[in-house]
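Heads up: the structure comes next, in C-alpha cells.
Just one protein chain is left out here, and the rest sit where they should.
And then chain A:
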Amino acid sequence: MIELQGTLETRNPIPFSGRFIGDLHFTHKDVPILIIGHHILYGKVVTLEKPYGILVKDAEVTDRAPGAGQTSYTIRAVIRKKLLFKTRPKPIIANVPKKV
C-alpha cells in the first residue's frame, strides 16, 4: 500500500485507467522516494498497528448449493506495511537543456 498525503491527481481515478503515475525508488537505506509529475516525495516504511485485510465479495451461491443466500468475502491479502509519503515541494524543471 502507498499512502499519499494531499490529493494529487488521484482525485478522479476513472479517467486515469492505465495512466502512468510515477517512479518509485529506494535508497540504499531503504527509504522510499516517489517521483510523481513535478514532485519528489520522500517517504517511510510504516508497519501498520492493525493490518488491513483486503476483502473481495465472493460470487453469489446458487440456490441448490449449501450456504445459499449467504454473502461471503474472501480476504485476498493482508497488508502489514505501507509506504507513507509527504510532499516536499521540489520543482523539477522540465526543459533543462541536455548536457552536451
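Methods note: contacts are C-beta pairs under 8 Å (C-beta built on N, C-alpha and C of every residue); 3 or more make two chains touch, one makes a residue touch a chain; residues count from 1.
Everything that follows uses one rule, which is that contacts and distances are computed from a predicted model.
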{"item": "Among \"Sorting nexin\", \"Sister chromatid cohesion protein DCC1\", \"Alkylglycerone-phosphate synthase\" or \"Large ribosomal subunit protein uL13c\", UniProt-listed name of the chain not shown", "value": "\"Sister chromatid cohesion protein DCC1\""}
{"item": "Chain A residues touching the omitted chain (full complex)", "value": "1-8, 10, 13-14, 16-28, 30-33, 35, 40, 45, 50-57, 73, 75-79, 81-83, 90, 92-94, 96, 98"}
